[in-house]
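Entry: chain A
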Amino acid sequence: MLLFNQLETYLYLAIVLFAIGLYGVLARRSLIALLISVELILNAASINFMAFNRFLAPHPAVGQIITLFIMAVAAAEAAIALSIIVALYRKLKTINIEQATELRG
Partner candidate 1 sequence: MTEHPTSFPYLTCMLLSPVVGLTILLFLKEEWDFLIKAVSLVSAGLSLALAIFTFVAYDKTLGGLQFVEKYEWVKTFGITYFVGVEGLNAPLLLLTGIVIFTGVLTMWELKNRVKEYFIFMLALVTGVFGVFMTYDMFFFFLFYEIAVVPMYILILIWGSTRKEYAAMKLTLYLMAGSGLIIPGILLLYSTSGLFTFNMVLLHGVKFSPWIQKVAFVMMFFGFGVLAAVWPFHTWSPVGHVAAPTAVSMLHAGVLMKLGSFAILRVAMYLCPEGFVYWKQLMAFLATAGIVYGVFVGLAQTDLKYVIGYSSVSHMGIVCLGLATGTVDGLNGSLFQMFAHGIMTALFFSAVGYIYDRTHTRDIHELGGLSKIMPVASAFFITAALCGAGVPGMASFWAELLVFIAAVKVYPVQGLLAIAALVVGALFALRVVQTSFFNEPNPKFMHFEDVSPFLGLPRMILIGTLIFFGFFPQVMVSLIKTAVVPFIQGM
Partner candidate 2 sequence: MNFLSGLFTPQGVASAAFVLVMAITILGALIAVAARNIFHNVLGLALSLMGVAGLFLYLNSPFVALMEILIYVGAICIAICFAIMLSEPLYLPKPPRNRLKMLGAVAGAGLTFVFLCLLIRKTQWTPAVERSTDWSITTLGHYLLTNYALIFEVISLLLLVAMLGSIVIARGGRGSS
């Protein structure tokens, strides 16, 4: 069985990507780095969808469409997140997430 013809390969790759992204989300301070990590996580999800689409799904169009949808969502999310970052920077003069603690109880 070839490596690229196996579902598991893709799935493991996806979770590696996911874990890396998660690490980024948990460890990084910069909001932009956080955004980048989130993009990685989203891509991990996309890979999963595409892999399932390739190996399991009854109809090949569905997974692709979902992936496209995720891309659009990611784009929208990036746009919003970036604008928020810009606004936040204007307000707090930093994009360090550890400084944005206005909601502290």
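Here is the rule we use: contacts are C-beta pairs under 8 Å (C-beta built on N, C-alpha and C of every residue); 3 or more make two chains touch, one makes a residue touch a chain; residues count from 1.
Basis for inclusion: all candidates are chains of the complex that A comes from, given by their letters.
Predicted, not measured: the structure shown is a model, and the values here were computed from it.
As listed, 1 or 2 are all part of this complex, and the one touching chain A is 2. Within the complex formed with candidate 2, the chain A residues making contact are 2-4, 7-8, 10-13, 15-24, 26-30, 32-33, 35-37, 39-40, 43, 46-47, 50-51, 53-62, 64-69, 71-80, 82-87, 89-90, 94-96.
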